[in-house]
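Every protein chain but one is kept in place in this view of the complex.
Chain IDs A and B follow the sequence of writing; residue 1 opens each chain.
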Amino acid sequence: MFLVALRRLLSAIPVLFIVSLISFGLMRLIPGDPAASIAGTSATPAQIEQLRRDLGLDEPLLMQLLHYYQGLLQGDFGKSLLLGKGVLAATMERLPVTIGLSLYALVLTLLIGVASGIIAALRQNTWVDQVAMMIAMLGISIPGFFLGLLMIIFFAVQLGWLPSGGYVPFTQDPIGWLRSTTMPAISLALLQAGLLARITRSGMLEVLRQDYVRTARAKGLPERQVILKHALANALIPIVTVVGIIISLLLSGAVVTEALFSLPGMGQLLTQAVLSRDYPMVQGGLLLVTTFLVLVNILVDVLYALIDPRVRYE
Amino acid sequence: MKRLSLSTGLVAAAMALSAAPLLAAPFTCPTRGGDLVFGQEANVNSLDQMTSSTISTRNIAMNIYETLITRDENNKPIPELAESMQEAPDGMSYTFKLRQGITFHNGKALTSADVAASFDRYNRIGLQRSTLDNVAGWETPDPHTFIIRMKQVQPTFVEALSSFSVPIVIIPSEHKDDERQQLRPVGTGPFRLLEFVPGSHARLGRFDAYRPNTAYEQRTGFGGYRVACLDTVTFRIVTEASARVAGLETGALHVVEDVPTRSVEALRRNSAITILPLQNWWIQIALPNTSLAPTSNLAFRRAVQAALNMEDIMDAASDNNYRLNVGFQYPNQPSYTDAGKETYNINNQQRARALLRESGYRNEPIVILTNRDLTPMYNAALVMEQQLKAIGINASLRVVDWPTSVQMSQRLNSTEWHFFHSGWGTQPALGALATMQFLVSPNAAYRPRDDKDDPEVLAAWNDMNIQRDPAARQEAFARMQRLVLERAYAFPFGSLTKVQASRANVKGFVPFRIPRFSNVWLER
Partner (left out) sequence: MSDAAVIDAEGIAQKREHPARTTIKRLLRHRLFMTGLVLFLIIATAAILAPWITDVDPNRLSMRNKFKPPGEGWIFGTDSFGRSLWSRVVWGAQLSMLIGASVVALNAVFGILIGAAAGYFRRIDNLLMRINDALMAFPAILLAIAVTSVLGPSTFNVILALGIVYIPRTARIVRSSVIVLREMEFVQAAVAAGAGHWRILTRHILPNAMAPVIVQLSFLFAFAVLSEATLSFLGVGAVPPTPTWGNIMAEGRDFMREAPWIITIPGIALMITVMGLNFLGDGLRDVLDPRLRIQQ
């Protein structure tokens, strides 16, 4: 168990190295330098030039690469050109927002997705099944930003139930946090819940066909117990595999959602960094995010191994 | 020493005396208290006003910081933290007397040492430190006097010093070593910073120990008699236009920086909302690349000039919220001149075609460079492309993002574009001098070959800077504008109106270059 996790961790290191190399190279290849972007649209060419010099963007590329890795080894992820503060500090400020949002969305996804998947499986081929799968399909097919915009118009403007944007930290005001993250979380969840519902349904159907379920039913066990005790646990296995994928999809989807709802999370930070050519921020930020994702995936794999004994000896 | 009561055009006679109480009653808050939320359209990453030139930073920072001198509602330089300013008769020094009893947000009293430290930091890392190029140094003979010594006479120095593009904000001396973008937000303004979350919001609160400038009765421009009636002001970043409109309608936002023109009709019918159009927000403009054929050919440029229908272009750029405008200043500015107006909005396809034939144009592909980040620039380019095609020019669009377009437009002897679309906002608002700097090297916007300015244009520019008589400087500006327009070195399309809006119970809010929250109150 521990060995599995350790091995995964070690094999992740070369991946992370390549990630850092790719993000460095990619950023340097983008035309247009940070100065014009950071200086803003009302800056004069003279101001932009001044900024260019102040940011020290004329160092030779190889030197920059060297300094970058040098810093990394010392735990220095660099300093954002745009914000002026350390990449790690900026990330630590933003990450909780994205993680909070993603967790909220994950909970909603699991609830909606698993529940509807189970119901659809139990009422297979009835109208309930059809409708549930239709909605699931809609969820997967709609572009995230479209759904978000529709929700803003509907819930914020027409109904006035929820704010149309802005973020309230949980530590400051839990209710406020809930209100400010509900629409973004729902819009994220609906996109993924469909996926989960379909997988849950297939998994449940597969399991329900199995002999041990028929046996349980034949034994006269109450249906409820059959489902919860025997079927669900086994159906959960494929669900857990997908959770890892869903988490990274959520983080990816957060990019659009955060932009739409003006939430100061990692997605928005990184998108802005790429578009402003904030080299250090992109390099450091991507590295941190992928490290985080790798850790999450390892966790999921460990969880998977715990649940499914067949997988233990990989 | 000669009292500064200069001239026309740009420098005001409003340099008042010390805090003698005035006869008329200054502004008082009809109601006090309340929390206002402002919906800002662009992200803000730092509140370091000295190292930032972005509008979004200035929006917030100029409610927190103040400067020695600033601009009033009509763009004339006025004293703010300075009580008075005197220019030496030989023009080689400026003496500022500071107002008494000013404190910073951290309780410290303002002295000339703080002013000197602020100038030190600006000189070290300020984004527009070129303002101080002609300055030899500064002195602080006593805690209430600050003297700037010049290397050589610069008649336009006061204008430059009072610029709000990257203002020299006054900070406590202990903050002078703060790094770029890391300035601690302590100023002398009527509001102080309570909380700042980059990418999300900034919250300001009333600074109780603020002393309004008693040389005035009302707020004017960036200064004047300012009072914070509101308890707090929250600048919330709302990048999505429909979300801003939504927030305004639900009351989640009290004032909104920008409302798409399309939404104005619906909002106008809403009695709970006040529409606040801000005219002359920026000049929509296109610049030619005169280092590349055929835009290097005057006849070709004049053909293009004749083909342009400014109404259509501005309609597209601003969704019908614009003013036709000749030249580089606005009619309400004292420096306005319509020199060169015969070149504006000719809109004569026949004449354009004739000029095109004359120029010997042989269907070479013409590239119009624009960007997708700023809708008006994109829209204007789209319409311009169509208008050029209509007279037989083989025009096509090249759309990139803003930073790339800037980089491309500044490249020396570029062969990648013929016309570049842009918008000049802050600089025309600052005055003729600030605007015309775009049209001289380094990086003159019309991109002359090897960056060699047109000598006559350059001569006019020099006069704008060195003539001591303001009337002579104004004449030089008119001359420069005429030359630029007649030689088609720039195609200013018109001025764009920015539509702001507020809840009807927000009073005292007058749209300006920044949202000003002093002298603003919430009606009960």
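Note that in this section a contact is a pair of C-beta atoms (placed from the backbone, for glycine too) under 8 Å apart; a residue touches a chain by one contact, two chains touch by 3 or more.
Just so you know, these numbers come straight off a predicted model, no measurement behind them.
Enquirer: Name every displayed chain that the left-out chain is in contact with.
Expert: Displayed chains contacted by the hidden chain, ordered by label: A, B.
Enquirer: Sort through B:217, B:231 or B:312 and give me the one touching the missing partner chain.
Expert: Reading the full complex, the residue touching the unseen chain is B:312.
Enquirer: Among B:83, B:257 or B:401, single out the residue that touches the unshown chain.
Expert: Of these options, the touching residue for the absent chain is B:401.
Enquirer: Of the residues listed, B:174, B:231, B:338 or B:373, which one is in contact with the missing chain?
Expert: B:373
Enquirer: With respect to the chain omitted from the figure, which of A:64, A:182 or A:271 is a touching residue?
Expert: A:271
Enquirer: Touching residues of subunit B against the unshown chain: what are they?
Expert: Against the missing chain, subunit B presents residues 240-242, 245, 260, 262-263, 265-266, 312, 315-316, 319, 372-373, 375, 378-379, 382-383, 386, 397, 399-401.
Enquirer: Under the stated touch rule, tell me which residues of subunit A contact the chain that is not displayed.
Expert: The missing chain touches subunit A at positions 14-16, 18-19, 22-23, 26-27, 29-31, 137-138, 140-146, 149, 153, 157, 195, 198-199, 202-203, 206, 238, 242, 248, 251-253, 255-256, 259, 267, 270-271, 274-275, 282, 286, 289-290, 293-294.
One rule holds for everything that comes next: only the chains that are shown with their structure count from here on.
Enquirer: Just how far, in Å, is the C-alpha centre of subunit B from the one of subunit A?
Expert: Comparing mean C-alpha positions, subunit B is 40 Å from subunit A.
Enquirer: Where on subunit A is subunit B touching in the complex?
Expert: Residues of subunit A touching subunit B: 31-34, 36-51, 54, 82-85, 90, 93-94, 149, 152-153, 156-157, 160, 163-167, 259-264, 268-269, 272, 275-277.
Enquirer: Going by the contact rule at the top, pick out the subunit B residues touching subunit A in the complex.
Expert: 43, 45-46, 48, 51-57, 125, 127-130, 165-166, 179-182, 197-201, 236-240, 242-243, 246-247, 249-250, 252, 373-374, 400-407, 410, 423, 425-427, 437-438, 442-443, 445
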